[in-house]
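This is the structure, below, for whatever I ask next.
Note that this is a trimmed complex: some chains were dropped, and none of the rest were shifted.
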Amino acid sequence: MEKIITLTTDFGLTDEYVGVMKGVILARAPGAKIIDLTHGISYQDIRQAAYVIHSACGYFPAGTIHIIVVDPWVGSSRRIVLLSFKGQLFLAPDNGVLTLLLQQKELDAAYEVTCEELYLKPVSHTFHGRDIFSPVAAALINGMTPEDVGPSIDPNKLTVLTLPIVEVNQARGKIKGSVVRIDHFGNLMTNIHRDTCHELFSEDEKDSVLVVIKGQIIHGLQSSYSSVGTGSLLAIFSSRDYLEIALNLGNASEQLNANIGEEVTISFDKPILSLYKGTV
Amino acid sequence: MEKIITLTTDFGLTDEYVGVMKGVILARAPGAKIIDLTHGISYQDIRQAAYVIHSACGYFPAGTIHIIVVDPWVGSSRRIVLLSFKGQLFLAPDNGVLTLLLQQKELDAAYEVTCEELYLKPVSHTFHGRDIFSPVAAALINGMTPEDVGPSIDPNKLTVLTLPIVEVNQARGKIKGSVVRIDHFGNLMTNIHRDTCHELFSEDEKDSVLVVIKGQIIHGLQSSYSSVGTGSLLAIFSSRDYLEIALNLGNASEQLNANIGEEVTISFDKPILSLYKGTV
């Protein structure tokens, strides 16, 4: 069976860089199936890449090798690492891009990539995607075991980013988070997970919540974009189960002039009756 | 033989959405060959997608499955349909995106997609490309018959867009149409087909026609862009046999400040002599 390699970079698509990586991979592993996750990560935006790879990897089959090259410190002494996670492999600079995976519990193992005999020679100091990541991924496709890329390292000691936190105030019925991604449609993705919301209210109670962003109050959570009128703001759980602010048939980011980092709160007042539930 | 799936969306390439669809497809149908038609359809522009899929599909082999996800009403009660046409399959929301195919005569059959057992669970209300379109296409690649996606429906009852019309005035030797697409090069694609023109004049007479757009008069139809001087406007039959307004080595759309919807006329005065042809 053909094995899959995915690519996530900030290389853009106007230069030949992505094509060159594919050439190097296919010259060594002709049967590899190479899938672009995106090459549109903003310039050296490690955090954005961290969200992308975390959002996407679960939809790929076991055995997939994910290459992430958002690598501001290429050519310096930063390590290149291979992380094994839920039957997939992640090849990336050790710069925090794997942060959201490292928060999970199913970490198998991690390795520092030191198998220099595989690298393209001479190794440049500016394009490790070509000289290191691609030939190592090709070797893994060809059957090299993760152990052979280099010494085992403690996954808990890999570099992690400080990500914006979510505060839950159960007493006041309020969760405070922030916008962490804005997609192509201008939808505002927050870091507030559906499970966190369920600490405050159940799915049945979602019509009664209030979501606030930039002083705008949004009543209730919708089930689809078109549950509200054209051009109306809405809150919804995204396809990844995070609270999302959108505009039906429009661009919420532009409408609200909201950027990454914008504070978002969701609050829920239990009906008076329920306060007495235990005592009645 | 590997089967082809094409993708046409308005997802753009900066998010992981397209990559995720490919992951879902390949996890189920590892041998699928996935080709991007474009992910640059303007935001929810169903009409543009309708032109794209109609222009492209004829160049793919029989058995190709085309997925079109330009889907403003995702998550609402709009249907998802499978259209069988000239030995290919088209999987799309029933929102008009198949309009130009539905104008043809070779329609085989259409089905409403209801095979929920194939969907990714839980089905989101915002990303059916991932949860419905991809797994259903993968199942078709794997040999499921179109009949198995759901109940047969009448292709003539699918949603169609009202497209700009072309008026032919044979008495006055004039055809009136409009710009329906503008390509990456700024070429203005009209809805006036070569066959419609041939109702007025023959291929040999094309030097004598006048094309008018935004008050500019263009004399004759050319055979190639470089038949006129650098920076000159020209009219030509496009590679799809529609009347196209272009600028040799330049951008006609910018030069004319012409947008989609712009009126275009083509007229032909038969030489006086020919009026007497039958009587001399």
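Going in written order, the chains are labelled A and B, and every chain counts its residues from 1.
Just so we're on the same page, a contact is a pair of C-beta atoms (placed from the backbone, for glycine too) under 8 Å apart; a residue touches a chain by one contact, two chains touch by 3 or more.
Given the structure is predicted, the values throughout are model-derived calculations rather than measurements.
J.: Of the identical chains, 2 are shown; go ahead and state how many the full complex includes.
T.: Every protein chain is the same sequence, and the full complex holds 3 of them.
The working rule: only the chains that are shown with their structure count from here on.
J.: So what's the Cα centroid distance for chain A and chain B, whole Å?
T.: The mean C-alpha positions of chain A and chain B differ by 34 Å.
J.: Applying the document's contact rule, which stretches of chain B touch chain A when the two form their complex?
T.: Contacts found on chain B: 11-20, 22-24, 26-27, 30-31, 43-44, 72-76, 124-127, 130-131.
J.: Could you please specify the touching residues of chain A with respect to chain B in the complex?
T.: The contact residues of chain A facing chain B are 1-2, 4, 6, 8, 13, 33, 35-41, 52-53, 55-56, 59-61, 64, 183-185, 223-227, 236, 238-239, 244, 249, 251.
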